[in-house]
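Have a look at this one.
Apart from one protein chain that is not included, each protein chain of the complex appears where it belongs.
In this document, chain identifiers A and B correspond to the written order of the chains, with residue numbering beginning at 1 in each.
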Amino acid sequence: MRVIEPWVADPLQRFLAESSARLVLLTTSSGQVVAQHGFTRALDVMSAAALGAAIMASTDELGRITASGASRALSHQGPSRGVFLSGFDVPQGRWIGLVVYDHDSSLGLVRLFFDRLVGELTALAPVETPAREVLAADFENELNASLRSLFGR
Amino acid sequence: MSIEDIRVLTAQLAADPSSLAFLPLAEALRRRGQLEAAEKIAIAGLTRYPDLADAHDLLARVLGDRGDLERAFDEWDIALRLDDRHAGAHKGIGFLYYVAGDLPRALKHLESALAIAPEAEGVAAAIDRVREGLAGMEGSSDVPAAAGEAPGTPAVAGSTAPSSGDGAGSLFSGLEGAEDGLLLIDGQGLRLGGGLNGPDGAPVGDAVAAHLAGAFRDATRAARLLSLGDWRSVGAETAEANFFLCAPTEDALLLLVRDSSVPIARLAKHAERASEAARRWLAGAA
Partner (left out) sequence: MNVDLAGALELITRVVGVRGAMVVSADEGLVVAESSMDGIEGAAVAALTAGVVSRLTRATAAAGRSAPAFVHLQAEGGSLLAVPAAEDLLVVAVTDPDVNVGLVRLELRRMAEQLA
């Protein structure tokens, strides 16, 4: 497990132990990586972070134009692995969690323990000044900066 | 490798992060049991050399020692896709198939490892062991011992299985089902003793043990989160057989399997006696 925000480590460790998830990625809504577990390649993290942020942004926008509200979570069940994607709010701003699980877990277990993770993160989050709005031009720079931290590049 | 050697390699890697020194350094740490550090270094190396089969083999061995056999399998699988003549990966996957009870696949990979690297440590002995197991499957209902046979392979280093004297006879002797129907399993899903055969008489103990590796955690978690206190047992009725699972100690599971005509309540009685035997045996093996 690699974390950029140290206070994220303990709750995330508990989530991993309880949910038996294989891969976890926490990012900001702009795709900046906060923590990851299970990814061995920087390229995979970069792609997953960007795709997760894009999917959440798309579904939130779809919810807005159809007046159905922002999406709380999305899931996809493949033949051997499932993906759970959820946005949530912490004092630092809106974050996104991407969780990949296999037959050792289930959507129900991931959702159950993800809700607890969000609760713990919200309670433990240090009080900070409101996050500035991220400009599209900053997106790649922020992503690369977080990848350098996570993989020592 | 001495501590001094490790210091030298660490300094070398710090001076040149792109150096391949991470391979011997992580391996040295693994051998010293510093698995967390070894995993970190292996993963850091992999981020620079994602297509290096040796690096995946290294990470797989570390994961194997940590008991994460599923991820170890994935890493060896990647190593073989990158280099289908990687002896270490064939050896590792062969061992994992052996642990899972898939002896034909285990033999195939171990034979590949031996063909590629005839000098590889322990492979010839492991092949003999697998062949014995296969012969046993064809000729009788004997169950091959699960652990301790393949020197240098990952799960062995992480195993808590006693190295000898763990046959069904010494563990559950005198109890009904001592050789077919009683299984003692460690926390990593390895069979410590006892045996279980499938309906066709083939030994299935190792495969069942592997699938039950997380049962202790599942039961504990369910009982805790549903405010049911400590769990005592899990019973499962199938059309052909009844299964009864309990934990004679904090890090071992006991499985009893009987024909479906034997009620689970009676299995619970059998389990008490078998648990006593398991505790005595584990105390003696400690």
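In this section, a contact is a pair of C-beta atoms (placed from the backbone, for glycine too) under 8 Å apart; a residue touches a chain by one contact, two chains touch by 3 or more.
Because the structure is predicted, anything quoted here is derived from the model rather than measured.
Every shown chain that the unseen chain touches in the whole complex is listed here: A, B. Residue B:Leu226 is the one among B:Ile3, B:Leu226 or B:Ala283 that touches the chain not shown.
The hidden chain makes contact, of the residues B:Ile6, B:Leu20, B:Ala124 or B:Ala215, with B:Ala215. Residue A:Leu109 is the one among A:Val3, A:Ala35 or A:Leu109 that touches the chain missing from this view.
Where chain A meets the omitted chain, the residues involved are 77, 103, 105-109, 111-112. Contacts to the hidden chain, counted on chain B, fall at residues 101, 196, 198-200, 202, 204, 207-208, 210-212, 214-215, 218-219, 221-223, 225-241, 243, 255, 257, 264.
By definition in this document, only the chains that are shown with their structure count from here on.
Rounded to whole angstrom, the centroid-to-centroid distance between chain A and chain B, based on C-alpha atoms, equals 32 Å. Per the touch definition, chain A reaches chain B in the complex via residues 18, 20, 40-43, 104, 151-153.
By the touch rule above, chain B contacts chain A in their complex via residues 17, 43-44, 46-48, 50, 59, 70, 214, 221.
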